[in-house]
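The excerpt is restricted to a subset of chains, each kept in its original location.
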Amino acid sequence: MTVRAAVAGASGYAGGELLRLLLAHPEIEIGALTGNSNAGQRLGALQPHLLPLADRVVQETAPEVLAGHDVVFLALPHGQSAAVAERLGAEVLVIDMGADFRLENAADWERFYGTPHAGTWPYGLPELPGGRTRLTGTRRIAVPGCYPTAVSLALFPAYTAGLAEHEAVIVAASGTSGAGKALKPNLLGSEVMGSMSPYGVGGVHRHTPEMIQNLSATAGEAVSVSFTPTLAPMSRGILATCNAKARPGVTAESVRAAYEKAFADEPFVHLLPEGQWPATASVCGSNAVQVQVAYDAAAHRIIAISAIDNLTKGTAGGAVQSMNIALGLDETTGLSTIGVAP
Amino acid sequence: MTVRAAVAGASGYAGGELLRLLLAHPEIEIGALTGNSNAGQRLGALQPHLLPLADRVVQETAPEVLAGHDVVFLALPHGQSAAVAERLGAEVLVIDMGADFRLENAADWERFYGTPHAGTWPYGLPELPGGRTRLTGTRRIAVPGCYPTAVSLALFPAYTAGLAEHEAVIVAASGTSGAGKALKPNLLGSEVMGSMSPYGVGGVHRHTPEMIQNLSATAGEAVSVSFTPTLAPMSRGILATCNAKARPGVTAESVRAAYEKAFADEPFVHLLPEGQWPATASVCGSNAVQVQVAYDAAAHRIIAISAIDNLTKGTAGGAVQSMNIALGLDETTGLSTIGVAP
Amino acid sequence: MTVRAAVAGASGYAGGELLRLLLAHPEIEIGALTGNSNAGQRLGALQPHLLPLADRVVQETAPEVLAGHDVVFLALPHGQSAAVAERLGAEVLVIDMGADFRLENAADWERFYGTPHAGTWPYGLPELPGGRTRLTGTRRIAVPGCYPTAVSLALFPAYTAGLAEHEAVIVAASGTSGAGKALKPNLLGSEVMGSMSPYGVGGVHRHTPEMIQNLSATAGEAVSVSFTPTLAPMSRGILATCNAKARPGVTAESVRAAYEKAFADEPFVHLLPEGQWPATASVCGSNAVQVQVAYDAAAHRIIAISAIDNLTKGTAGGAVQSMNIALGLDETTGLSTIGVAP
């Protein structure tokens, strides 16, 4: 089976990471690469780490360029995916790496994004309850946000097992690639090296409703989320610290058991042995998720922590994993759980 | 007035930062510098950034070496300060930069440190309610821990104003110098660069009872604290994200007002204008604390965030500030609110 | 003596560093702060580390704004200083932190900058032979480039002592702040963290003719320079490795002696003890220069290495040092040789 894939938005960080993974995917043939502001340039000048594609030329993101592929990945600014997707046939697998089709609630979308809601596509987080069923055979996939990936995987076992109160406090640190290749002063190397800073504090970050959607679905009723993202001096990685009050009767053992059960058969989510904690460097460039959980008896709270690579499992690797399921391939095809460290 | 100061533990990070500040302090004359494992070495080989002291030689930490100074700073491993202090006269200002005399509750000490409690000295965080009174004229000072400094200053206004429930969730990121000049594999540059990782999760970090002590004192009754420290890929700085449920009736305006009132006259704590968030780089090398606070209406929670330099305001600068008060000097003498950035 | 100083270009990295130093200068009163694209903004939003100036507002870079000051610092894009300077009186000390007035040879200027040469001002590197004489009483100063500062100080003793052949090979690593607060993709944190890369290779970097000018002046005849700058994953600092063939008869001892003699009385240049090598972290935020030199007997070459903070000694600190001389103040006023480390 050879699957021909096009990538719209090939010059950005998400697009570059996707190409890195597709180059190693045995069933994929890389077709058109598009990117509007960079059309006409050699990919080697934009993504100098992708040497096998150095001489490919970026094309315009136009329907005729994206036509004729089995899979089309969209790594576009939010609000642009719907228009591109509707020009592609229903038989084409369209995978949106942006936010447009993640939220089920149109009011949430409009409150956080300020534009009309484009719709809802099957959500590409296979590890969530029902996640693989949603993706099997689909031809439209909404790739989750990077923070919601890290947070939902760290915390859902506490909710499916009924261990935690429905009020989660989350603080996550992200590498700067999560902000994309955007020319903003606060993303300059001189500003980020040696510095930690928060942003989008107080419930305003756009990934908040997505976390609420995922956690509420697993809890069976509304979960409140107070989410604080921070920018860390590293290129890649998310460390998500998720904290929720334990319900009465919860013990360290019951917490451990719930997490062991939740991830026992997961190929990419690794519950670490007790005493070992996740580190983002350990999952750099890999599709793995490292999870650890503790029960703080004095504060009677559960602390679940996950580490992912925001560009791999948090974006492009998650997209490939869902693609594999949709196409009927082995879910792990072309993906690795081995990090590049130190 | 010339105050003669000795530094026990001059070869470590806390000792080095203290010397950096003392060199700029107009009333201080630097006396003996001690450090057991490095005794006999030039300071220039151990602290190459302190050029004016390069030819000073490190001595043994012995009573006769520390004798004859007006102020003695102890930057020693925990458990060692009491023995040194009792050999110094009651008229000598002894400032312990370690943990030994911070906790009021002996049982807390023994649970977290596993050794007998040495006692309790006046606590060197002037900005806390009653903080300056405690320090005026004292000859013994317990310098706060770096995390408790950042957390207590970020959160106490919410408790003194009765705005927050007595259950705080705290996630803090620290630069690696907070772990000292310790030869541990996880502190190697190859391990920390590009990586975020937690440690001491689940209520076991030794700064937890100190935070509880401070916040409970300002709240007037017990405050529960769930504290998660994380190691960030930077040398200096702490970013503390403090989250507590708001009490009924709290609004964004009442939160803002409480914080404006709390810090109106503080020389080192700066409540940032609305919309601007702290960054650790902005306080690098300075004694300033940057604070911002938000009210998340959807989650009905207060998020207070502070940035400090762990070595300056979090250790050596805090020590100098408290020394100034104890000696009757202007509190800001020799200290700066200007960061070294970018 | 109170000297009133204006800063044109207060929102950039050089301007910010200058303000950091001027705030600590006992004779300076900070007057107008200007910056065209940021005019009207609070300085606190642009330079959040300069808390004492947070509420100052940036003004337009206009003659009437800069009038009425004793000293005017120009931190402007190259080509703009001459027009501003000629509107200021001859009695005003004008200090150009840009490149416009550094080169003596108009043809060099035109070849490297492509515009007409504005002229030549006294060159602000006091440590060079004759350097202080040039600056005494002057009212116009050309602040050296950051690389030429590091390279000239590392290498001139080898030339004044006649130890080296007139062909120097130089490789220097600079922190990203050397490129300014410029919104370029290669300066994004995601790109620079974890990466070393060269630029301006092959004799095309604009600091090359300035190095040749300085070294040739000390050698008494033309010195050829092959200069390769590299960008390092750090905000601040330059490490300059300077390599030249030794002349016949040169020994390790004669090299050491020449360097000891050259820097014996220099307040800011520190020849390190044998066996200790410079590190940029040791001079972070300080005006110090750390130098070390070796003689490679097998290759018969001299290797001189210097570390500076590109923003301090390399730009703003060098400017203040030269200002002090021009104004008849002690040369070290307001400047420190103590680095902020680790």
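A, B and C label the chains in the order they appear, each numbered from 1.
Definition applied: contacts are C-beta pairs under 8 Å (C-beta built on N, C-alpha and C of every residue); 3 or more make two chains touch, one makes a residue touch a chain.
Here the structure is a predicted model, which is why all the values come from computation and not from measurement.
Assuming the 3 chains shown are copies of one sequence, what number of copies does the full assembly in this structure comprise?
4
By our rule, only the chains that are shown with their structure count from here on.
Over half of the interface residue numbers used by both chain A and chain C, so same, or under half, so different?
Looking at both copies, the contact residues mostly coincide.
Per-chain C-alpha centres versus the global one: which chain is nearest?
B
What whole-number Å value describes the gap between the mean CA coordinates of chain B and chain C?
35
Averaging over Cα atoms per chain, report the distance between chain A and chain C in Å.
Spacing between the chain centres: roughly 45 Å.
Which residues belonging to chain B are in contact with no fewer than two other chains?
193-194, 235-236, 279, 281-282, 284, 341-342
Okay, in this complex, where on chain B does chain C touch?
Those in contact with chain C are residues 13, 16, 20, 23-24, 42, 44-45, 47-52, 54, 177, 193-194, 235-236, 270, 272-273, 276, 279, 281-286, 288, 290, 336-342.
If you look only at chain B, which of its residues touch chain A in the complex?
167, 169, 171, 173, 175, 188, 190-191, 193-199, 201-203, 208, 224-226, 228, 230, 232-237, 239, 241, 243, 245, 277-282, 284, 292, 294-301, 303, 305, 307, 341-342
In the complex formed with chain C, which residues of chain A make contact?
Of all residues in chain A, those touching chain C are 13, 175-177, 179, 181, 183-185, 187-194, 233-235.
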